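The other protein chains are all here in position, but one chain of the complex has been omitted.
Our next item is chain A:
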Amino acid sequence: MDEEIEHDPILGYAALPGVADEMLDARGEIKPVWQNLIAHLSRLSEGDLYERFARADRYLRDAGVFYRTYGGTGPGGTGERNWPLSHIPVLIQQDEWQNISRGLQQRADLLEAMIADIYGENRLVQEGFVPPQLIAANPEFLRPLVGVKPVGGHYLHFCSFEIGRGPDGNWWVLADRTQAPSGAGFALENRVATTRAFSDIYGETHVHRLASFFGAFRDALQSRKQYPDDRIAVLSPGPANETYFEHAYIARYLGFMLLEGEDLTVVNNRVMVRTVAGLKPVGVLWRRLDASYADPLELDQNSHIGTPGMVQALRSGSLTLVNALGSGILETRALLAFAPTICRRLLGEDPILPSIATWWCGQQSEREHVAKNIERMVIGPAYSRLPFFDDNSQSVLGSSLRETAKDTVGDWLASEGAKLVGQEVVTLSTTPTWVDGKLTPRPMSLRVFAARTENGWEIMPGGFARIGTGDDVAAIAMQSGGAAADVWIVSDKPVSKSTLLPPEESFTRNMPGSLPSRAADNLYWLGRYIERAEGALRILRSWHLRYAESADPNAPLLADVTRYLKSIDMDMVKAVPEPLLANINSAIYSASNIRDRFSPDGWLALTDLAKTAKRFHEAAQPGDDAAHAATILLRKLAGFAGLVHENMYRFTGWRFLSIGRHLERGLHMTRMLAHLSGPDAPDGSLDMLLEIGDSVMTHRRRYNVNTARLTVNDLLALDPLNPRSILFQLNEIRTEVEKLPNAFENGQMSPFYREAMRLHSGLAVMTPETMNEDVYRRLEKDLENLSDLLVRTYCS
């Protein structure tokens, strides 16, 4: 009994002086909305609690939820880190949330009115509400979009807001996000993970579900299509982006395509996606890349991730962008200073939710106010689009300045004022988080999402809470490195339990849409790299097994195979060589470009393979040790192949992966036979070929003779039943190619299909005696040409 009390998580929890707390009211009592959760937590032993936390973490890890960080070690200098979930949700009572929602709906309307004015009539400047510099000198003022009215009339369709609660208990808007708001997908994942930990509590608490919000937004985007065959897609800057996981997740969740700039092309003023079945029109793009990168022709000319002609398509009114190009200007920090008066001018109302007090130092009286109150100010760049708490490197906290520096603030503001804003330091509320075995108050802010639907702005009932790492409640302390928590909006009454899954009676079987060419390309190369790694490993294993016996790398057979390995760029500096790792990394890179089509299990299998290979590369010694390492790696490869084979939906994407594997396997075998099956090949070559081709047993059973050139040719090149033979690969390729889009054009075979047929039948009629090095070399060329033809036909 005593022990349980000791673990009661609420003991010792108290609000910080002068700071509002989410769980405790002003008298220090637990707010009613929290009572059930806290009662449950009190009943759990510490072990139970950690077991529940672990369940949530396991879900996130298994789902492959990650957050990309710049400056890491992965491809392109980036790394992935696990999503930092703070397990205790933040609970907010529904009535309070309704007030917040009304405030944010009004704010979204205000932002829409502002952006329409900035890219339209510009009355706000003419009437003196917004200083002209803040528009004209703003890098997010995209002149090519001035006067371009969005189809349907709206610039904004999806926004997010950062809000925080001040010491008086009222909520403040800290920042508006309109360029490419991120986090909605993470909010969903937080919810799923948190309910893994607290399914029982969640079940008996009336928590508003998130699905209906996404459903309404999906329907709204559907209704934006102008033509029935228009596609809807999420436009991502690509896997190097920090929130790429979320782009893939949202696309998969809502059933939209996930595209990058190079997937798109503009034809007669319409944006089209390149697919393996040809160009298909795109009517709505949910844009997750910054506007200036969207079109190298009319926006940033240095962009490599854009679509030339997109602005032209927008001018002609054939595309809805979520949000319109140029909306990023609304995030400008200095504009916050003018939001309250603009709200009165454009909407004729006072703001329901105040925004953080901001002064643009380009005006004299504002400048003087900031200088006089420097202790309570944070000063930062006027045109920055980052909220000040995400921008510590460029923002200066007035109270942190030395006394001598404070005297010169006036001069600084006078000379640089137009480039600076002062913002009043906000004190945030705290919320309970689990630190060192007990609940501890930590500062938090909320990110909340708004989607435009048929019925106006809908606010997500929830969002995610950003939790600070220390107990500094100044908003500026909310920097990277903190955690995220789920937000539960709790009703007194049962809530509707909607899901995005369609009701059973409306069941239809949707065939997957057209595969984008870039995805096909990545799947094809993933197949090839995986098979290439396997081929190399098989040779390396045989080499090391023989080396273990003779310990002489210059023995004729070993020297000959080393030469062969060199000819396929596989050096032997290390027992498990560097080029093999590069190969596996290429496979991972290809896979990373198609995360939306890739199961988390497959991804785990691949990254695990890379990790193991790296370890062996560093440690394995030539001989038995390396042969053993190769066996383990081959087993892991087989595991990955099994996942693909057993679990991947057999549609176009799978076909490209499969063709890649068979083509590479055919090439591998062809090259090996060309090198090792000739009359001059060293002793033992034929046995080694059989071993590499995994066909020793079959050979023994089928031919009942010693290994000979003819039987090896027969089994490894021409046997249609041996899954390692060249003919087998060509047969598989032909079968898959037949099912690809456009295999027949106007009743005739496409050039690619014809070539696949020709290679297959050409080899099928050969006999073992006619197979020699020349024939193999010719076949090698043919296979390489077939690959080029495939890439040209489907992947560009």
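One rule holds for everything that comes next: contacts are C-beta pairs under 8 Å (C-beta built on N, C-alpha and C of every residue); 3 or more make two chains touch, one makes a residue touch a chain; residues count from 1.
The definition used in the following text is that contacts and distances are computed from a predicted model.
Q: Given the options "Iron ABC transporter ATP-binding protein", "Quinol:cytochrome C oxidoreductase", "Xylose transport system permease protein XylH" or "Transglutaminase-like putative cysteine protease", which would UniProt use as the protein name of the unshown chain?
A: In UniProt, the chain that is not shown appears as "Transglutaminase-like putative cysteine protease".
Q: So one chain is hidden, and I want to know which residue out of A:82, A:126, A:400 or A:742 touches that hidden chain in the complete assembly.
A: A:126
Q: Please identify which residue in A:63, A:137 or A:696 touches the non-displayed chain.
A: Looking across A:63, A:137 or A:696, the contact with the absent chain belongs to A:137.
Q: Return the single residue from A:309, A:387, A:482 or A:684 that touches the missing chain.
A: From the options A:309, A:387, A:482 or A:684, the contact with the absent chain belongs to A:309.
Q: Residues on chain A that touch the omitted chain in the whole complex?
A: 122, 125-128, 132-133, 135-137, 141, 143-144, 146, 265-269, 296-298, 300-301, 308-309, 312, 315
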